[in-house]
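Below: one structure, written as structure tokens.
For this view, one protein chain was removed and the others were kept in their places.
Moving on, here comes chain A:
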Amino acid sequence: MANVREANTPPTGPMAVPVSVLRLPRGPDGSGRGFGPSTQRPRRDPPPEVTEATRAIQRARAALRRRFLLCLVAARGQRVTFVLCQRVRVNAVLGAAWVPGGTEGGGSDGGAAVAFQVDALQTPLGVQKAALLRGGDVVAFGFQVGGK
């Protein structure tokens, strides 16, 4: 976490425990206007009607998400090949994945992995001991089941 310190009036009594700032407030993006999808509040529309079709979709999505999470569990510690944008392929050992639950990831794609933590990332520039791959950059990844 970033520790941001400001010049304040010098303390004359016991020093309070410094408070860390998780991040700085986000500023305007290049669009100038904002109010885009990423900053939209959920509209106060009435909740969608629950039907058998929507229940089926719900079950299917839950099953797919479960399989994805099981896949991540199985891939942990394995040598994984990542296919990135523009057909770039890199190999690394998967450490962990950040997969937000519910709406934490934002938008309707709440099941996507936000980032992958990897070790021994092989790149054209050399081997990176540890690295973070952005979820948005990863098109696909694959690994041998049961192999190390």
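Here is the rule we use: a contact is a pair of C-beta atoms (placed from the backbone, for glycine too) under 8 Å apart; a residue touches a chain by one contact, two chains touch by 3 or more; residues count from 1.
Just so we're on the same page, contacts and distances are computed from a predicted model.
This complex has a chain not shown, and the name its UniProt record holds, of "60S ribosome subunit biogenesis protein NIP7 homolog", "Serine-threonine kinase receptor-associated protein", "Histone-fold-containing protein" or "Pyruvate dehydrogenase E1 component subunit alpha", is "Serine-threonine kinase receptor-associated protein". Interface residues of chain A with the unshown chain, by the touch rule above, are 1, 4-29, 32-36, 39-43, 47-48, 54, 57-58, 61-62, 65-66, 69-70, 72-74, 76, 95-97, 99, 101-103, 110-111, 117.
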